[in-house]
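Of the protein chains in this complex, all but one are displayed in their positions.
Chains here go by letter, A, B, C, D and E, matching the order in which they are written, and residues are numbered from 1 within each.
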Amino acid sequence: MASVITFGEIMLRLSPPSNLRFVQTDSFDARFGGGEANVSFALSNFGVDTSFVTKLPKNDIGQACINELRRYGVDVSNIVLGGDRIGIYFLEKGASQRGSKVIYDRANSSISQCSKEDFDWDKIFDGAKWFHLTGITPALGKNVAEVCIEACKKAKEKNLTISFDLNFRKKLWTSKEANETMSKLMPYVDICVANEEDAEKVFGIKAKDTNIIEGKLSHEGYKDVAKEIVDRFKVKKVGITLRGSISASENLWSCMLYNGSEYYFSKEYLIKIVDRVGGGDSFAAGLIYSFLNGKDDREALEFATASSCLKHSIEGDFNVVTVDEVMTVYNGDASGRIQR
Amino acid sequence: MASVITFGEIMLRLSPPSNLRFVQTDSFDARFGGGEANVSFALSNFGVDTSFVTKLPKNDIGQACINELRRYGVDVSNIVLGGDRIGIYFLEKGASQRGSKVIYDRANSSISQCSKEDFDWDKIFDGAKWFHLTGITPALGKNVAEVCIEACKKAKEKNLTISFDLNFRKKLWTSKEANETMSKLMPYVDICVANEEDAEKVFGIKAKDTNIIEGKLSHEGYKDVAKEIVDRFKVKKVGITLRGSISASENLWSCMLYNGSEYYFSKEYLIKIVDRVGGGDSFAAGLIYSFLNGKDDREALEFATASSCLKHSIEGDFNVVTVDEVMTVYNGDASGRIQR
Amino acid sequence: MASVITFGEIMLRLSPPSNLRFVQTDSFDARFGGGEANVSFALSNFGVDTSFVTKLPKNDIGQACINELRRYGVDVSNIVLGGDRIGIYFLEKGASQRGSKVIYDRANSSISQCSKEDFDWDKIFDGAKWFHLTGITPALGKNVAEVCIEACKKAKEKNLTISFDLNFRKKLWTSKEANETMSKLMPYVDICVANEEDAEKVFGIKAKDTNIIEGKLSHEGYKDVAKEIVDRFKVKKVGITLRGSISASENLWSCMLYNGSEYYFSKEYLIKIVDRVGGGDSFAAGLIYSFLNGKDDREALEFATASSCLKHSIEGDFNVVTVDEVMTVYNGDASGRIQR
Amino acid sequence: MASVITFGEIMLRLSPPSNLRFVQTDSFDARFGGGEANVSFALSNFGVDTSFVTKLPKNDIGQACINELRRYGVDVSNIVLGGDRIGIYFLEKGASQRGSKVIYDRANSSISQCSKEDFDWDKIFDGAKWFHLTGITPALGKNVAEVCIEACKKAKEKNLTISFDLNFRKKLWTSKEANETMSKLMPYVDICVANEEDAEKVFGIKAKDTNIIEGKLSHEGYKDVAKEIVDRFKVKKVGITLRGSISASENLWSCMLYNGSEYYFSKEYLIKIVDRVGGGDSFAAGLIYSFLNGKDDREALEFATASSCLKHSIEGDFNVVTVDEVMTVYNGDASGRIQR
Amino acid sequence: MASVITFGEIMLRLSPPSNLRFVQTDSFDARFGGGEANVSFALSNFGVDTSFVTKLPKNDIGQACINELRRYGVDVSNIVLGGDRIGIYFLEKGASQRGSKVIYDRANSSISQCSKEDFDWDKIFDGAKWFHLTGITPALGKNVAEVCIEACKKAKEKNLTISFDLNFRKKLWTSKEANETMSKLMPYVDICVANEEDAEKVFGIKAKDTNIIEGKLSHEGYKDVAKEIVDRFKVKKVGITLRGSISASENLWSCMLYNGSEYYFSKEYLIKIVDRVGGGDSFAAGLIYSFLNGKDDREALEFATASSCLKHSIEGDFNVVTVDEVMTVYNGDASGRIQR
Partner (left out) sequence: MASVITFGEIMLRLSPPSNLRFVQTDSFDARFGGGEANVSFALSNFGVDTSFVTKLPKNDIGQACINELRRYGVDVSNIVLGGDRIGIYFLEKGASQRGSKVIYDRANSSISQCSKEDFDWDKIFDGAKWFHLTGITPALGKNVAEVCIEACKKAKEKNLTISFDLNFRKKLWTSKEANETMSKLMPYVDICVANEEDAEKVFGIKAKDTNIIEGKLSHEGYKDVAKEIVDRFKVKKVGITLRGSISASENLWSCMLYNGSEYYFSKEYLIKIVDRVGGGDSFAAGLIYSFLNGKDDREALEFATASSCLKHSIEGDFNVVTVDEVMTVYNGDASGRIQR
């Protein structure tokens, strides 16, 4: 019986090795990843029982994906087999002034073809405490959005805490469509997570004095953003990741949390990037872990920030770090010294 | 101006390195391949000007595919950009008693979404002598089948020789559907190519005394098959590849040619397999090269057989061999001695 | 609740890539394997619930091992953490006339340091039907041998079927020591598995007219071996794998089964070897699967033989094949044809 | 018909993978590169028709080189086959305080053995607008220098713009020899390109207040250098790349352009280096593209600088970037943000 | 006849490729390393005749280790074969805020099982000038500590200079045990080397105003440390490496030398780390080389610092740099410019 349930798409991720560009490579590193799966994955590493709910094709690639989740301890018993294919995303890693590049090939994935009949939420949520999903899932199609709403309803009935990461994807829908669908989901949400761009893209809530392209983010501006989300949607807490993009190789990383009364800003880390995908998911997982374990808001924010900072040093979407490793950074040792 | 035009789908081919199975790998070797592209590729290596016609998505993966064709000298100026995605096929190489395994993920590829407007056959065929396509292309969709028929009509008008490889794919259509569509295409065909299974699967023409699973193929049986194809469809020549499957690591390989009066059977080769995909395409390319260069039927058959024998020793769909290399085997030196 | 319990050592397996020798390599492929783990692994692929019992060190290498088992669906909840290290074996793959070479570095592994207190067999066997172990486990030390005896006793009490693979390892103990300890364990055994050498090495039961070095094995000789094992130890069935070593690249592979009245000899396969480690374990797993699923002796033998034949085509100790894949070979298609 | 013709040597480039030193490696990454080929390559990526003129040996390594050029769209129809060998250069990538290291093995390359009879410049320049070469080509031998002069003469006759990159190579000739030969070529040159060291090494024109070893470059000093080149050789424009070497892993990169009246200095980029070879060639290609497309001097300089800045993030000699990608940086987004 | 003798353990070092974590990898890069071996290795690269004394198992892994030493010119004629195994250490490279991680599996290594009979120090030291060892060796066991003492005695008798690197390893012994044993060894030592932590861990001598976790090291504090070591143990010189840990990817690196009267502090380098293991050993080797070649204290310090700075840019434990390469940095060119 899992404590935390996540629901969404997991994709096959294909990336050229080292620094090669798409047109240079003759092989791809093959991994799996997706917003909600990444959260389950990180939580499992933290020792939390977690189940990832999705639909995957009944073939060896689907099986390889299930195996990968299982390998890291994520419960896969709620995964439905069927549909045509696993979604794919191609990732080219950037370097210096050249940004990373993603090509999505996710249309007609099994999960995008799912229907209400595929999932028995009553059973899935049995004994669970938390439900997490992201703005990617309802964007996969009207059918999937409906499944999301149904799941949220059921989760609320069963008193689960619901966290939601806005995660806007412009290739999947327009801001208008996102706003429309998300507005139906937000009433169920307890904790809203976003990055430095999402709130504007989804709800038109823009941070003042901020220029994302130049990597300059204003604390004051994000206070307003957080406040407006709380005011508009009555969520309990808003967590926002603040990425200062210096280059594809170096980022500044800090996060904020607003609980309706206090604004907390975390320590800021200067990160040498190994793999930046899944940073936001690690932050969400850090918050969920913290709140499930009774940490207060400041502690939760710092834990989640340290955790997501570490994600950037790890290959793949998945945040392969333990609680102990996060705590080392949380406790102030971010010097990367060797541990013999 | 290309002598030989081919039309069809080219896919991204993803295969685990060495002998790994799908569920064991964390990387894929990335190549490109597809029946007609393989023929163009082989011809280009033989020094024949050839143009491959298809539709590819306007993204870096599509570009990488174009680059790969260009790299080996195939003309890409008739490739149309557009549509959603490049088709993908996953290939797990077999060994010993374990057969190779293919998972197709080709639905909704750009070429399957093409329409008549995409191709100006009049211009494409300008100055060309030969048009080749396979049974895979019309199987991609009714729209594509119509484009095939239109192309064949135009090719006939312009006096091109048309070769057609039956290439039945049971994941794309049923035997009934294949029969129906192919029957419309066969009237245009001059040279029909097939493997040891196709004629039965597409037209219900079965070779007597043959057990493909046990790798036992009867010469007499295939004479009848070839004769019936000629009789039924009035094609000028029929070429059939005869694969004797000993194991995934070893095959017997020979071919036959029937020209309406004489039956020719080639030398038989015992092959240690490096990569068996594209064997039939190499045979077709060998025939086309031979007939374009005035070889007689026996010579053409032996050249095409030697060429396709060599294909099995080469990684990928593409037959990276020169005319000189084929001639070494054709002339009797199949001993694989070192060339210093 | 697992149907089949296995108990033993799982090691980190380090092998130079491709055909490199130990003194040539600057990297090792890293996998995990061990007699009983291999059996659990194969069974899990066949859809059988199975739990592997062992002791592993509490560090990241131990965790990686647990993850690998988990990845393929083996239950790891009975694995005890503690002790000093994971055993290691270095494997250099042979080719042609050069045999494969194993260097063991398994002394002082966590499992070799285990004690009775580490395992609660009552709980482990709860709901289980079958217990499998091999001659390697009691050879790890007197303490481990005692744990084996205790486990067997408990398994018998709870009416589990017990299978035992003799698996003699001359680096771990002498024939005399093996004979002594094994003689205490055999009374609990229902099904005994051995290879062409074990019976002689452990019990001094030699097959007549057999020269293992030259790869010549006599059916009649092995009938006698099987009969003597049954007569001496009152086991119900004896399964023996018969490897005809042509070279490091090619083996003949067949198996026999004796049930106290009938002798069955399986089909013989000529194998091109990818990785021969774990062949015997796959055979044992094939028998267990078959008997759990009500197959008769001949069917069980052929299933187990086909399954272990396929193992030789797969990298690593683990037999990554499904029941369907085994059944293809079982049903006579060992031609390794491509499956599209 | 190509717009831009380049002429020079292309070499096989062999570099140890990742950070390995020459004496540590047992494999080499194999690429191709050379000053003028790099320019053609970059231009082809920008959509400019371009033909690279050289001489290559008639063997499979020569063919692989042709294929690589063809792959990225460079016209190879003016490449002559013959001569003994392809030149080779070994490249060890530096890191931190350890500089990159090049070992040339280019003597007796096919191109160094070329003669006037090998190239029909009248035909090669037919329809072309621009001719580019570098100081490496005439340094290959007196015969090659003569071919260069002949080509320049013919290019002038046919009204092509001629750009010339000084590119001094001390392993090929002395400053004295360079000065002598270059002085014969400069009268044909319209646009001269150089790096922070070339002018001094070739013409003895030294920048004041500059210490290249310490990575300190003076703007004023380079104004004087540019002015003296214009004054002495009557070229129309001089472009100079200014590399501030912080370490082998980090460089400052900016460029200047002088048109005889105005001095322009570009934005300066702090670069995390993936591969620094070909930076200057990318700058030259950026200028050529800009001037062919009617950009003004300032725009041309910034485009060329942004383009060559991006080159440093790309493996190999070749600058695999599109105009759109350069324009992103040109327009101020050098933050390397992910593009989904 | 070697000038410099070193004695200690050399281990097989297994590290996941690139940035992978232990639980992510399915292969290990295999190298060899160990404090004293690293010193011999570096000296051999500097052209110094050096012999590494150890005990290794008589198997192919031991042989591979001998070959690796031999490859780089280290004399192996004093290596004794025997014992059970080679020690292993697993190294996971850190990045950014995530520190590198070492898992030792060195218990029961052949060298830890050595006895006085294994080594004939009289013969080993014949003609030698210098003996170097580290605090790791006596920590391997009481037997090994005794061998160390015996060797030191003999070395003193024969007038060798003895250098000793404190190199505290908390997994091998406690500070108390270290203090006890080291105190017996220090009377023989001429030159003591330590890092920023060792003196505190071994002798309880702590640097004031220093916070190693935050990477802030006080020059004044280390003067006191050096002075106390000299005062307490009457060594002639103390060299200390001062690592300022910014992150796992970036370190500040400088060193100090105290000769009983003067304190010298070297230039400080900002290092982008490729591989930080062996930094201290490179420093020790730099000092030994310098003093053997008559450099004065300041020169020796700067040479040793430049040398160990370069080590961080090189894969593996071994410092693959030549004297010329060190001198480039020593002479002020730390800009990592390309050397053509």
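Heads up, the rule we're going with is that a residue touches a chain if its C-beta (ideal position, glycine included) is under 8 Å from a C-beta of that chain, and two chains touch if they have at least 3 such contacts.
Predicted, not measured: the structure shown is a model, and the values here were computed from it.
Student: In the intact complex, which of the depicted chains does the undisplayed chain touch?
Tutor: Touch partners of the hidden chain, whole complex considered, are B, C, D, E.
Student: For the chain not shown, which residue from C:Q63, C:S100, C:S218 or C:N293 touches it across the whole complex?
Tutor: The one listed residue touching the chain not shown is C:S100.
Student: Check each of D:N67, D:N179, D:S218 or D:T322 against the chain that is not shown and name the one that touches it.
Tutor: D:N67
Student: If you put the missing chain back, which residues of chain B would it touch?
Tutor: Touching the chain left out of view, chain B contributes residues 18, 72, 269-275, 306, 309-310, 312-316, 320-321, 325, 328-329, 332-340.
Student: Which positions on chain D touch the chain that was left off?
Tutor: These residues of chain D touch the chain that is not shown: 14, 17, 21-23, 25-31, 59-61, 63-64, 67, 84-85, 88, 90, 92, 101, 103, 105, 107-108.
Student: State which residues belonging to chain C touch the missing partner chain.
Tutor: These residues touch the chain not displayed: 18-21, 23-24, 94-102, 104, 169-171, 212-215, 245-250, 276-277.
One rule holds in what follows: only the chains that are shown with their structure count from here on.
Student: Figure out the least number of contact steps between chain C and chain E, where 1 means they touch directly.
Tutor: Between chain C and chain E, the shortest chain-hopping route counts 1.
Student: Moving only from a chain to one it touches, give the least number of moves from chain A to chain E.
Tutor: Graph distance in the chain contact network comes out at 1.
Student: Do the two copies chain B and chain C share over half of their interface residue numbers, or under half; same or different?
Tutor: Result for this pair: different.
Student: Give the chain pair, either A-D or A-C, that is connected by more C-beta contacts.
Tutor: A-D
Student: Please flag the chain sitting at the greatest distance from chain C, going by CA centroids.
Tutor: D
Student: Fitting the CA atoms of chain C to chain D, what rotation angle results, rounded to the nearest 5 degrees?
Tutor: Superposing chain C on chain D takes a rotation of 180 degrees, nearest 5.
Student: Could you work out how far the Cα centre of chain B sits from that of chain D, in whole Å?
Tutor: Their C-alpha centroids are separated by 42 Å.
Student: Which residue numbers or ranges of chain A touch two or more of the other chains?
Tutor: 18, 21, 23, 67, 72, 101
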